[in-house]
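A protein chain is absent from this complex, but the other protein chains hold their places.
All chains are identified by letter, namely A and B, in their written order; residue positions are counted from 1 within each chain.
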Amino acid sequence: MAETAASGPGMPQLDVTTFSNQIFWLVVTMVVLYFVMSRVALPRIAAVLADRRGTITSDIAAAEEYKLKAQQAEDAYHKALADARAEAHRIVEAAKADIQAQLDVQIAKADAEIAAKASESERRIREIRDSAMEMVSEVSQVATKDILESFGGKADAASVSAAVAARLKAGAAS
Amino acid sequence: MEGDIVQMGAYIGAGLACLGMGGAGIGVGHVAGNYLAGALRNPSAAAGQTAFLFIGIAFAEALGIFSFLVALLLMFAV
Partner (left out) sequence: MDQFQVKALFGGDVSWYTPTNVTLWMALTVLAATALMVYGARGRALVPSRAQSAAEMTYGFIYKMVEDVAGRDAVRFFPYIFTLFMFVLFANLLGLVPFAFTTTSHIAVTAVLAFTVFFTVTALGFILHGTKFLKLFWVSSAPLPLRPVLALIELISYFVRPVSHSIRLAGAMMAGHAVAKVFAGFAAALGAAFFLPILAVTALYALELLVAVIQAYVFTILTCVYLKDALHPAH
């Protein structure tokens, strides 16, 4: 670098004689590059990018549409399922009601039979009891008369039966 | 003899001018460090601020380049 001090400016960057050359070629270069870029490269890339964006947008729209269709299909499926379930429910209900009705009829019939049998039984029980009561009073009168006669007393049939009836009544009441 | 003294002065001046680059280094470090501190506090906002990071670094660095230029001018042009 010592010798550069002798031969003018040492830095080629500061050599003014080459400036005009550099500036001229720089201007040429920039103009050429500007036209290549702005006329050819940039519109082409912009078109490609716009094209891609358009494609992506339309693809997304199509995907959205398919999604909607799938949603509809799913809705239809759910609806069919719900319908089938309701139908099944209805059939079960109908069968249940049918069975209930039959059951009611049978129960009513059975109730009626039971009631008839019960009243019949009651009637017979009452008959038996009545006849038993009658026999009790009859036996009591005969027994009373026999007792009185065996004691030597004379028994009047009417008073005996009244007395027995009173006694039986009192016993039944107590 | 006198030219040698002038040249010596120029070289000493060039060496001193290079001290300015250290200042530029401190400045750039400040910018980058503060950016990183801010980015760690709020990482979601960091991506939008990288442009300002580079602008700040460029401004800080420009002054260091001036000192470098002064050094070069002293070395070769004076």
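As a convention for this text, contacts are C-beta pairs under 8 Å (C-beta built on N, C-alpha and C of every residue); 3 or more make two chains touch, one makes a residue touch a chain.
The structure presented is a predicted model; accordingly, all values stated were derived computationally and were not measured.
Residue-level contact of subunit A with the missing chain is found at 1, 4, 10-15, 17-30, 32-34, 36-38, 40-42, 44-49, 51-52, 55.
Across the interface with the omitted chain, subunit B contributes residues 48, 51, 54-55, 57-58, 61-62, 65-66, 68-69, 72, 76.
The criterion applied here is as follows: only the chains that are shown with their structure count from here on.
Note on chain placement: the centre of subunit A and the centre of subunit B lie 77 Å apart, centres being C-alpha means.
Across the complex, subunit A meets subunit B through its residues 1, 4-5, 9-11, 14. Against subunit A, the residues of subunit B that register as touching in their complex are 7, 72-73, 75-77.
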